[in-house]
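A single protein chain has been removed from this complex, and every other one stays in its place.
Take a look at subunit A:
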Amino acid sequence: MAAPMGATHRMEEPSTVHITVKLGINRVLPVTVPCNWNVGQLKELLHEQLDLDQPKSLPLSQIKILFAGRELSDEFIFKDSDFGQHTVVNAVYRPITQNIMSTVEEPHWLLTSSEDRYSSLVSSSTAAGQSDHGARKLFYVYCKEPSCRRIQPGKLRVRCRTCGEATLSISKEPNCWDDVLTPGRIAGICHREGCDGTVAEFYFKCSVHASVNERESMVVLPLIRPNTLNIPCLACTDTRDVVIVFPCDDGHVMCLDCFREYCFTMLNDKLFIHHPIYGFTLPCPVKCPESYIRETHHFRILGEEQYERYQRFATEGLLLSDGGVLCPSPGCGEGFLPDTYVKNITCLTCGFQFCRNCNEKYHIGACNQLDAETGSTGYGISGENAQRACWEAASRKLIRQTTKPCPKCSTPVERDGGCMHILCTRCQHEWCWLCHAPWIRNCQADHWFG
């Protein structure tokens, strides 16, 4: 079949570009200019428009257009730089002094691209015939906007740390993650009237949708990057466009679908670890040394529901390791840090009063004496309540028959075959099923199996 006419032509580009020009904090001037215009022409337009409502405005030569920490030169042409629709630039009147970076043809390290170019996470490869320039997404963020709620390509932006406006020109380009993530590493000069800010603050935006709030900033995920080297995923062996590169010496690579599956499996198997510095995290799946994920927002990939579970497990683990307790009442699980001598604990959330040692309803005297005496209150109770009590008594009886509580945290543990050596999945305590005490070498010698 013959190719349809015009099949090879390039996608028609818009002939105009919408730019939002910010003048000071509260003045915004949206303009639409032809794509082949340069910054000098934009300045003339601004000058004319400003003259209408501000007859005594400053001379044309003193208007500066700032974008992403740089002053744009008069020769800068919007079309050539893939300047995106609805990009925000700042116009300032203060003369820019000598000690900052000279103006450049284009800020190549921070090009923005059309806000509407992305349809999905994996569509970052450039369309045929389109220039690669400006389309290489190196940064990924977790976008928390309700319309996104996923990992998206991000845009790096810079603002004045003092006033928070993008009216800052920077003294040095960032060239590593530390420059961007560690506050105060890059200096600059703020050109907003009345602001004497000298420090740059970097932040990230979601590049999929226009900013809902100009001050919004998204958490950047430094391990996620475009797969420019075409490395296959170590789990599914597919070569995908966007991958996570683990922080190990080999830089093992996984696609994002497999990374989500890896996190989910490890969460279910309770194999996340509490790292003293990085928090509740995972290492590279190849188990390389020192390969823990430092920025735990990467686990946002789990999705809202599972991420909540991740956070709950992290908090519970931390609380238990600090000597805290969790309310044993079904569906509650509220955590407390009571003083060590307190044995009688009342949950502040559900009101359940329980014994710290055995997690049963609070009792006087030794633990494990409390049997199925539920209901013997001495006064009449409704039939419905009685039925429920029977059910719960039966279920308690079943749990008591088939499980033993962990000697450390009292979590009921079922032994389904295997040896006598038990590892509690909740508190990591290693104990002996037969002795109901910590696992020691003698347990292995005397009754390892049985």
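Here, contacts are C-beta pairs under 8 Å (C-beta built on N, C-alpha and C of every residue); 3 or more make two chains touch, one makes a residue touch a chain; residues count from 1.
In this text, contacts and distances are computed from a predicted model.
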Choices "Ubiquitin-conjugating enzyme E2 W-like isoform X1", "Glycine cleavage system H protein", "DNA polymerase epsilon subunit 3" or "CMP/dCMP-type deaminase domain-containing protein" - which one is the UniProt name of the chain not shown: "Ubiquitin-conjugating enzyme E2 W-like isoform X1"
Residue of A:31, A:419 or A:434 touching the missing chain in the full complex: A:419
Candidate in contact with the missing chain, chosen from A:17, A:234 or A:327: A:234
Contact residue for the chain not shown (choose from A:261, A:316 or A:360): A:261
For subunit A, residues in touch with the removed chain: 234-238, 252, 254, 257-258, 261-262, 264-265, 285-287, 416-419, 421-423, 444, 448-450
